[in-house]
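Just one protein chain is left out here, and the rest sit where they should.
Our next item is chain A:
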Amino acid sequence: MADPPARPDGLVATLTTLTGFARTLRAAGVAADHERTQNMLRAAAHLDVTDRSAVYWAGRLTMCAGPGDLPRYDRCFAAYFGGERPRPGRATPPMVTVVRHTLAPDATGDGDAAGHEALAATASAVEVLRHRDVARLSAAELAEIHRMLALLRARREPRRSRRFAPSHRGRLDPRRTMREALRRGGEVSRLRRRSRRVRPRRVVLLVDVSGSMAPYADTLLRLAHALVRCEPRATEVFSVGTRLTRITAELRHRDPGTAMREVSAAVPDWSGGTRLGDELKRFLDRGSGARGAIVVIASDGWERGDPSLLGRQMARLSRLAYRVVWVNPHKGREGYQPLTGGMRAALPHVGAFVAGHSLAAFEELAERLSHA
């Protein structure tokens, strides 16, 4: 596909304008990488660049990667071709040093005996901490919990995929058997077998970030980060409040601190109200693949909207998902009863209802995902 011959006059101006537009898109968060920019220029070369709508489509078809990009693209297009100056390229984010607290006692002990005692004390302090409600911890203790969460190794329950792999047992593999036979002059001397390959089952995590969940949201998101890090291709995370937001990409950063900063920039509805029913409907309508996945909802069930809508959506979810797990931080408290309207509507459709207030509870949850 040869490009039409370039006209030198005006061409430079067009190139400058379009690359400036690409920069504006990139600054607005559209994945306008080099290859896409090249594609836009090539597309524009086939169209009439003096036609505003032709330029609009040349950019939209090459630069956008999903419906989420479209409003952003439209805003940028209106702003850029409406006379606004191109934004400068994004500066690299500053390095942030994360200070890690540990609960090691002050190194004032003298001699071996004191050392052993100190070690024992640390061990039991950690053990106590594992069971304490994260909402009631000091900043240093919370940092220790986060450090331990970052080390969490969460295995994932396997599921049998539809793909086959060579194996010693299982069904006959006609292709490999025949191929082997051909190699031996058409004599079938050995039967080859194949069996279904095993893959990790997908987990979809919905984390409530509304006001009532504020003391737990940060820790739950760190748990989400640990889960994403262990199985990046088989984990999806959304924040739920008044606007469902996919935060999987933000959580893919290796460093938990960076990931948390990216998430807090991406989530528009921190500490607002909760419309779980609406949000869940949006999640299911989006067709985001609850099908066959373990869906974990981390919320206290304080529903501002209509509980019956939540009930209906939970019923839909339970038909699609492999299993629905509800994590409620308050369940760990003594004498807790699921009395809120939302929680009562949701519970009949929940496969497992678990606590989510302490590190021990999170570890138990991670364990549950490894053999649900």
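The rule we apply is simple: a contact is a pair of C-beta atoms (placed from the backbone, for glycine too) under 8 Å apart; a residue touches a chain by one contact, two chains touch by 3 or more; residues count from 1.
FYI, contacts and distances are computed from a predicted model.
**Q** Quick one: find the hidden chain's UniProt protein name among "MoxR family ATPase", "Spermidine/putrescine import ATP-binding protein PotA", "ABC transporter permease" or "Glycosyltransferase".
**A** "MoxR family ATPase"
**Q** Identify the residue among A:58, A:267 or A:280 that touches the chain left out of the display.
**A** Per the contact definition at the top, the residue touching the missing chain is A:58.
**Q** Per the definition of touch given earlier, which of A:178, A:198 or A:214 contacts the omitted chain?
**A** Touching the chain that is not displayed is residue A:178.
**Q** What is the set of chain A residues that contact the non-displayed chain in the whole complex?
**A** 1, 31, 33, 35-36, 39, 42-43, 46-48, 53-54, 57-58, 60-62, 64-67, 70, 161-164, 174-175, 178-179, 181-182, 185-186, 233, 281, 285-289, 291, 312, 316
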